[in-house]
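A protein chain is absent from this complex, but the other protein chains hold their places.
Chain lettering (A, B, C, D and E) follows the sequence in which the chains are written, and residue indices restart at 1 in each chain.
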């Protein structure tokens, strides 16, 4: 439930500042134009509502109207050469809205497209999720792009899920005590995840009531042992993390973890190539 | 002159929301810790002031103090294994500030590092610049990272430089008329750049008083001809653009253009790998 | 992790608008005074940091200094006649900060004090929690006051915990389907609570993997049956709700539910009586 | 002239944060529903425009529409069992807007209802007014609720009326001097009120040109004497204050004061009981 | 009680936008300088705190320090050639803060100086006041400048004083009814002013309990008659208005009105001439 208008308004202001020197001098607000957004590579679509918001925001500022009409919904795979949206209305609005709208689309489609490559190899039983390694001020949008790419989200931030890590453990003295302190503190709709880096820590985590164990930076062999321990002990969600790439994700399903988290879904994605072709 | 505190404050709020469930339950604000930010790859440093602002902002919110001390200035190339900063103070502040501060550093160092690969091959006479293809809400920061990588900036936005493109030209009827309309409209400290895609357009642009010509999407041969025409005509700044990579940049200096613009300095950069190691 | 300065600044602006007509005409900023905040009834203290923020904010606006010094920490029970804080510094600042600071203290202590009456009868095994029935714009502060009164919080809002209610169930067709849809949608650190109003619904809820069941508006007898069913079925957190008062809370521990939620902790609380006595 | 949309937007954000985990997973935006707001006790209605604003704000955010239609105007007394409003439109919007809208209605109706009990006993000649003891960030709304309950408002804040109290008097040396300093300072459309706690202070106040005298914390006998003095001296508005309850208000009209101020109209009010019944 | 930092921050952002191209390229932040603000004409000083705030705000943004030290307080008349302030510190901060700080000083001193010419001829018994004809977003500052010029303020806005004008009267049917409706509506610390344009209206106004009568656009003769009527009737404040200049103000004291209001104090004032001389 992102406030697309607010985001588009801030992004538009950043680009246009006190005015577009070129366009305001050459394109009267009443000239109309039309065009389309062209995918110049295979990609997964993401960002249609945000793109549309730019045209609304810019139009409102200029007292004119241009519409952005999605031709395929977010989450769709399209091939190079597909028009993913059409635009129509005041040419000035279209020309001014173009760059920030495309910047958003190219970035978000980039993440959805990159994420898709992970999801495609993960199979049914393995949930691919993102991390808190997101572009500051873009978290909700990037997490949405991850969903468009077919993956799931991890917690949104520090406030809606517990992750007990080494710093927390060392501050209170033991993993067990850390979990128990947090349990007493948080509300009863929050699950606790605890990080384990060794099999001993897996044992210790299993002895708590933490619902999720993060198996961090373990090689395949250690992962297998950890999974085996956990499955023999009690119901628990097992998450693997640490420099994941698509190849390794493919093996993790077989190893038997439930979740794999990869910051790279977002921060290793590059923008896809889109262009807006306009004619009067 | 970026307002780092304001940016850090917004980014911190995005991550922490109404509070850090884990850390506030386990790490009292008065426990102290220390650590350092480690480069896990070769990179160009960028973002030290912003990173420091996170520690100030988080500290102020918790009524505690932790300092981020840069060990090398922005713009420095460092090797894998170098500590680029030290942190010291309230462990809670350090643990909470870590993720958003690193997210910024990893992104900005990524751009500076990627940009450096372009600048290194461009040589003295060729100015490498960015474009308006920047992450919305990050423009000033990303343009700063480009400078840390040794390159220059193009105009910041639509308001501080003129770029006459095909849509503007077609709206008024001719390149010549577009340039003249804009000249009459803008203040006298603004230069005009006009886009040319063919040699005929180069001729037409040279016949105006535009100070800069953008040679867009030309191959090397056409570029050479355009340069030759322009040098024989009048003083003018020549800028080349269109899917630039480092290899091509290396040739452009020899061809004789003055400026090469590449959006990819920013949008094809990936985050570098940094980690914050903390101990009590 | 509430931003007390921001809250105090907004609340101060509401009261002072463009200026204090009376005080600015009569009390020069350099006259000093001192005083204390007196409890005029038995109460549980809450709001010391927020109160202090008012004196800081007002002082900064007038270019003068007055300090608010808590004499007992939040969460303490004090008797009528106790001074809970002292103030010292610019008399103008003290006089202007007094009303909004006391308004906050009287309201927050009121909630903490009222909450305490529930907690005192609940005993060890029963967790008393609040609901989303909070004063808009005051949620974090009121939930903090509930903790100062010795109780716990429920989820903060719609974003950090799942509560499946009748509207959700009827929209998808069945309780079972609703739980399963939500499980697929939310991240893996979120627990699901589902509302049950009949024993049949308790059965249905027990057949899902919802971690928490809300036993809503059941009388003691039905509650006993629901508890019995659940304890015989699987591990699950049982929460009772519906027009709770202290008397009934006392019985719930014995009935065996884990959690009791009561909006009245907050919305049936009244302000306590405090006064600020100042002398030059 | 409260900005209801702005208030509703802030209050909605507080509750929904980055999204409603439950509703967004279960209720598609295009399903429609209808329902009504039911008074579960006798009450005085207040807050219809604010409640309506929530449905508008939530609808706009979800790109859907739900209308809140008041069935009785603010200020109306209704009996238990009355529907005070109907809602119709996107079920998702209704379900998400419900809680914050009801929280506002229950609080504001609570104040109006409680205030009504004072006004009913005060009779024609006595003006019942509130004080500056209001919930921070809610002043305009609470003062509006007081009017809906049939009472009047005192000054809104420190900026639109003068109240000379003991701290002001002691800072300048005398009541007389304080009034005269303020008169010289304020604009000529402001009246001055001065606090008197003894009959001697009443005499001193009557000797100034203060238009209003606050008879603070006097018992009935002293009030009678003060009224008698004042009526024999000059035209002046007499206000009584100090821990007022409805019983005492009934006596004050007979004693002959013009105004009675009671913070408790607001801070001793409790939420009324309302529920929103929805069906598809 | 103006928030000078907030105002200076907004005004600085307007001027500097994303950065000072010239100064940031030429003046390192650590070079220091000093200088003074020179009055290039006789004037009344106003704006010292606001000017100082610019140096604080700019310094904070650049991580450097420069101080603005007033040499004479606001409200002082100084002769051409007087230094009204000294500045010292980071040369970059001084150079960047100069223009917006001077813009404010020149404007505010201009109003104070112009106002002084009215006050000087008004004499003791006549209160010269401003109106609501102020520069939008500058009201509090301009009203402060009027006070620095020795005059007083009228109400600040529509919310802190009542002015019944012809539109209000015609909407309700009569002046008498309008006054009575407003009296019932406003709190008891508000005075009512009513506009009278004829002697008949003066009579009607005198028959109400309005505390102030505005004698609008009357010539001297009619004013004399109005004053005579009023003084024979009851205590009331008489205000004259309508295209006042200094010459006419001199006559009004003798005619016997209490207050003269003139929008021109503000909107007919011009900036005074100040310059900031800096040396390293």
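As a convention for this text, a residue touches a chain if its C-beta (ideal position, glycine included) is under 8 Å from a C-beta of that chain, and two chains touch if they have at least 3 such contacts.
Please read all numbers here as calculations on a predicted model, not as lab measurements.
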Omitted-chain contact residue, chosen from E:61, E:107 or E:188: E:107
Contact with the hidden chain (one of E:60, E:88 or E:133): E:133
On chain B, residues whose C-beta touches the chain left out of the figure: 127, 129, 152-156, 159-163, 187-193, 211-212, 237, 239, 258-259
For chain D, residues in touch with the removed chain: 1-3, 49, 140, 156
Touch list for chain A against the chain that is not drawn: 16, 18-20, 24, 61-63
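Heads up, the rule we're going with is that only the chains that are shown with their structure count from here on.
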Where chain B and chain E are represented by their mean Cα positions, the distance between them in whole Å: 45
Distance from chain C to chain A - Cα centre to Cα centre, in angstrom: 33
Per-residue multi-chain contacts in chain B, two or more chains: 16-20, 24, 156
